[in-house]
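Inspection log for the structure reproduced underneath, given as structure tokens.
What you see is the complex with one protein chain gone and the rest in place.
Here the chain labels run A, B and C in written order, and each chain numbers its own residues starting at 1.
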Amino acid sequence: MILHPPILALVLASLIGCGLIAWASLFAWRLLARWDLASGAESQIALERRTYLVSTVMAFVMAMQIGALVLFVFNADRMAAMFVGAMCAVGTLNASVYGFPALYAKMAMFFAASLWLVADHVDGRGRDYPLTRFKYRLLLAIAPLALVEAGLSLAYFLDLKADTLTSCCGSLFTPNKDGIAAEMASFDAASALGLIAAALLLAGGTGLAAGSGRLPTGVLRVASLAHGAASLFVFGAALIAIVSALSLYVYEHPHHHCPFCILKREYGYVGFALYLPLFAGTALGAGGAMLRTLPLPASLNVALPSIAGGLARASVAAFALFAAVAAAIVWRSGLILIGG
Amino acid sequence: MLELADVTKLYNQGRPNEVAAVRGVTLDIEAGKVTVLTGPSGSGKTTLLTLIGCLARPTTGRVRLNGEILSGLPEKFLADVRRRTFGFAFQRFNLIAGLSALDNVMLPAYPLGPPHRRLTARAMEMLANLGVDHRAATAVENLSGGEMQRVAIARALVNDPAIVIADEPTANLDGALVGQFLDIVATLKARGKTVLMTSHDGRISGAPVVDRVVAVADGRIAEAAA
Amino acid sequence: MGAWATRQRYLIDFAALSLWRHGARSLGLWLIYVLVVFVVASVILYGAAIRREANAVLDAAPDVVAQAMRMGRHEMSTGADIEKLRGLRGADRLEGRLWGYLYDTSAAANFTLQVPSGFDPRFRLERGEAIIGEGVARLRKVEAGKMLFLISPARRFLKLKVKQVLPLGSALVSSDLVLVGEADFRAFFDLPAGQYTDIAMRVRNPAEVGKIAEKSLLALPGHRMVTRADMRRTYEAIFSWREGVLVALLSGALLAFAILAFDKAAGLSAGERREIGILKAIGWDTGDVIGMKLWEGAVVSVGAFLAGTVAAYAHVFLFSAPLIEPVIKGWSTLFPRVTLTPTVDALQVATLGFFTVVPYLAAILVPIWRTASADPDRVMR
Partner (left out) sequence: MTAPAPFRASTPVFRIAGGLVAAAIAALVHVAIAPGEAARLEGERALVEALDLTDLALFTEARYGRHRSQADLHSAFQDGPMLAEHFPAGSMVPPARGFPPAGFADGEGE
């Protein structure tokens, strides 16, 4: 293990987050067995009280996870200097077999926690807490993920050694190799940009439909679900577009396909401007769709559709921001990949 | 306006020291009237008041406010009903020391989030109505007993509640102040407020402004006098 | 302002009032908090600045240094070795370096005697002339134009006229230097002609450094090749490690502080408990109280973070970090006196924020909730 302040901070965050979620899921277990809102018994009142703590704790964990995800990537980039062969975050992540799995687990945690927060927020709007059971089942589903995430992060950092030889983005994101990364890089720029444009249009259209209040309920619901699916599509398409086209525009270099180097200072941290709206938009879109997969409780007749609509609109706004940043990158770049 | 149907409240449920503070009470509180709960201490009248005022949920039984069932509401919504419907004045005033009279009066409105200027103006108006606006900036621990009580009442009224609840309002007051308090109650009644008090003070239960006296004994309603 | 924002502002109002009312106690705790942040931040900022400085400076260092090894120890290289490297394609500006240590008994410090390479005319020295670093000048109390006397381990005597003192701004790399001419150097250390301490090499194409180092190793099997990346990693490792050890130790202090915060949040006085009960009775919800308390925690921790960091910035970059310098740089008789180039790096600041805000908030969450879930009817009982 390398004693490095950001690593210490990340390990600390992982352990705190994992501990808090483990505790919350123990509580979820008890709650699912005993929850009965109609009862005025002291045990029920105590349970209700504790849900305040769980909500606060989860919001805290979520905020921490967002910070940790950014810090994790940022730190991986910075630590590249310590590994032979590493030039950016890819090299650092590759320095241990646990590197990329840890990153994926962190991303999964981010989405899971944001879905939970959406459920929690909506639940609190219904006078009979109609989503409580759903919410705590979801929490029980998230708990193993949190354990895995903390385990992978810890394994990754323990496994890191400064004298490891690693391979970097140049060898990973090369079109004529095997593996997902190479597959992503082998997309040609025009079709990748076409794909993301189509995905964004789809997400925009469904999102605006889901966010407009004037459509019939059934249509709104379908639009919401479609928007959720489209959001996931945008996420995938955006990653492909970043690897196979957008990063090239940023580096102004026709063969540099790295999705991490764009987070560097040399490129004005433009990667953060791409990834943050992308993650936010996907989480919001998926959250809105998740609400619509549930049977509509009577007490949320008004609140749930309006929140789901609001989430869809916010998701569209985030994607629009992503599209604007991407367009600006292509526009300002000195590199011409298509036509010419 | 406010109905209790077969309401029970147990404390320390399931433990050896379980107490039934209220047992099977059914009670109607009429709008616009002044009702006094009397009874010896330990009779359960204060617990009854907390159930009526949505400070606690009954263990069994129903509480209805204007037809809406409150007894099954989670605390979050109960608190919302409480701050919009009830104003509380407590036996020991329960003002927060260290804050000014004005800040104390404004506190119940904080969770509702009204514009600050409007809230300040309203709190000043409340203090002025009760004749203590000149003490607005004074820390409450420096007020006299009568002033404290007025500030406490101003605080109870700041959210413009339909129902004002007072727990032993005169327990710490001397004779002259009791009269003043009854005058305030009369004003409230004239403005259409429902007032509910507990008291074992004969000067209160016997006052002409009181419409109804309910005697509570051993967690039950003993008699209801007109 | 939306209703949500107005409400939050009221909650901050109350949080501020309650901090104010418990002024002395809150302030005392807060100052300890600031102090802890200040020390950690100083360490982190200083470590980052010195690493950046080392990195920037080493940018100009030779690409490869070839050193002869004999039985695991450093040996002299010879002119023949240099000639063998001269044949390599891509190797540019190749020269034998002459440098060595001299323990100067009168200053009780190690000086580095070096012969400047012939490439820069500014450093051309005649016999009896020297250019010295700032530290040497300070310890030996000499200045340009004065004389400097050195005694070799073999009791050889060297009398030098100081031609120039290297500028203070470059002290980090030059403080201990005594630059002398080649003839003086060889005579002083009794070093035969044609022997060199090691060989410095610059490579035309930076991408080929690894290749050239490999080829050099084939050409000179008894040598070892120190590349610029090796030098960088050495310094990166030293400073990161020192910084990490310090932060790990200090995180003990942070932990202790988190426990203190937990204890303070958990050990509410009866009066404060009563206050919370009153708030709840007059219409506050558990969520409002938690919100208010979290604002209080956020004001305290973010405030401490900002105050501590800004103070640390001033400490490190305006006052040269007198409090933590010895730990990071180490102690030395001959210490370069430099103010580091100010740098603040987002990763460092984010890390510091994590270290200060997260443990504090984590520690107070449960006590806050416990406080906030007091029974509202408590005040009536």
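Criterion: a residue touches a chain if its C-beta (ideal position, glycine included) is under 8 Å from a C-beta of that chain, and two chains touch if they have at least 3 such contacts.
Quick caveat, the model's predicted, so the values are computed rather than measured.
Looking at C:R138, C:H223, C:K280 or C:K293, the residue that reaches the missing chain in the full complex is C:R138.
Only one residue in the set C:V180, C:V226, C:A261 or C:L347 touches the chain that does not appear here, and it is C:V226.
For the chain left out of this panel, the touching residue among C:D81, C:D198 or C:E275 is C:D198. The chain omitted from view is touched by exactly one of C:A3, C:V57 or C:A248, namely C:V57. Interface residues of subunit C with the unshown chain, by the touch rule above, are 9, 12-17, 20, 53-54, 56-62, 65, 67, 69, 72-74, 95, 97, 99, 101, 105-112, 114, 116-117, 119-120, 122-123, 133, 135, 138-139, 166-167, 169-177, 179, 198, 200, 224, 226, 230-231, 234-235, 237-238, 241-242, 245, 299, 302-303, 306-307, 309-310, 313-314, 317, 326-327, 329-336, 341-344.
Assume only the chains that are shown with their structure count from here on.
Any chain bridging subunit A and subunit C, meaning touching each of them, is among B; the list is complete.
For the pairs A-B and B-C, the count of C-beta pairs in contact is higher at B-C.
Put simply, the chain farthest from subunit C by mean CA position is B. When each chain is reduced to the mean of its CA atoms, the one lying nearest the mean of all protein CA atoms is A. With each centre defined as the average position of its C-alpha atoms, the distance from subunit A to subunit C rounds to 34 Å.
Subunit C has its Cα centroid 63 Å from the Cα centroid of subunit B.
Multi-chain contact residues of subunit B (touching two or more other chains): 75-76.
Touching two or more other chains at once are residues 49 of subunit A. Residues 2-6, 8-10, 12-13, 16, 20, 49, 52-53, 56-57, 60, 64, 67-68, 70-71, 74-75, 78, 81-82, 84, 162, 269 of subunit A touch subunit C in their complex.
The part of subunit C that touches subunit A in the complex is made up of residues 44, 55, 229, 232-233, 236-237, 240-241, 243-245, 247-248, 251, 286-287, 290, 294, 346-348, 350-355, 358-359, 361-362, 365-366, 368-369, 372-373. Partner subunit A is touched in their complex by these residues of subunit B: 10, 12-14, 57-61, 71-77.
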